[in-house]
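Up next, chain A:
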Amino acid sequence: MKSSHTVLLDNGLKHPASGTRRATLTWLILLGLTTLSFRLSTAVSGSVLMFTVLGLTLIKGHLVTNEFMGLRHVRWVWRLVMAIYLLSVGSIIAFAYLSA
Partner candidate 1 sequence: MNYQSQRVAKPYFIAALGLFVGQIVFGLIAGLQYLNGTFLFPALPFDVVHMSHTNLLIVWLLMAFMGAAYFIVPEEAQTELYSPKLALITFWVFLAAGAVTILSYLFVPYTQLAAMTGNAVLPTMGRGYLEQPLPIKVGIVLVALSLLFNVTMTLIKGRKTSINIILVGSLWGLALLFLPAFYFPQDTVKASFGWWWVVHGWVEGDWELILGALLGFILIKMTGVDREIIEKWIYIIIAMTLISGLVGIGHHYYYTGAPAYWIWLGSIFSALEPIPFMLLIAFSFKTLLQRRREHPNKAAMLWAMGTPIMAFLGAGLWGFMITLAPVQYYIHGTQFTAAHGHLAFFGAYAMIALAIISYAMPLLRGRTANSMVAQRWEMTGFWFMTLSMIGITLALTGAGIVTLFLQRAAEDPMGFMQVQDKARVFFWIREFFGVSFFTGLLIYLRSFFFAGEYEYANEMKQALSK
Partner candidate 2 sequence: MTPHINSDTDATQDLPGDLAIWIFIFAELVVFGIFFAAYAFARSTHVTLFNASQLTLNRDNGFANTLILVTSSYFVVRANQAIKAGHNKVCGHWLSGALGLGGGFLLLKLAEFHQDFVHGINLSTNLFYMFYLSLTFFHFMHVIMGMVILAVVAYKAYTGHYSAEHHTGVETGGSYWHMVDLVWIILFALVYVIH
């Protein structure tokens, strides 16, 4: 759990004073990923679009829960619950789209 959630933002911003910078960076990444999804919607289609956007969305969800909601700081059980939620919603959607 621990290693997986630090991968995305593991750029040395671990000093306590870097909280603001870390949040700002997260926010900018979120804006970027949103723009990317939005642009992709006209560029590609089909299951490529579905998998890419779904993947981006899960990353965004992970950022919001871990960074903004602060799950990064809490006991791993809660991160696990949230990860299971995001993954199951994601896979249910993927499954439904593939079975269409």
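With respect to how the candidates were assembled, all candidates are chains of the complex that A comes from, given by their letters.
Heads up, the rule we're going with is that a contact is a pair of C-beta atoms (placed from the backbone, for glycine too) under 8 Å apart; a residue touches a chain by one contact, two chains touch by 3 or more; residues count from 1.
Note that the coordinates shown come from a computational prediction; the quantities given were computed from them, not determined experimentally.
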Original post:
If you had to name the candidate from 1 or 2 that touches chain A in this complex, which would it be?
Top reply: 2
Original post:
Across the complex, what residues on chain A touch candidate 2?
Top reply: 2, 6, 14, 16-17, 19-20, 23-24, 26-27, 30-31, 34-35, 37-38, 40-41, 45, 49-50, 53-54, 56-57, 60-61, 64-65, 67-76, 78, 81, 85, 88-89, 92-93, 95-97, 99-100
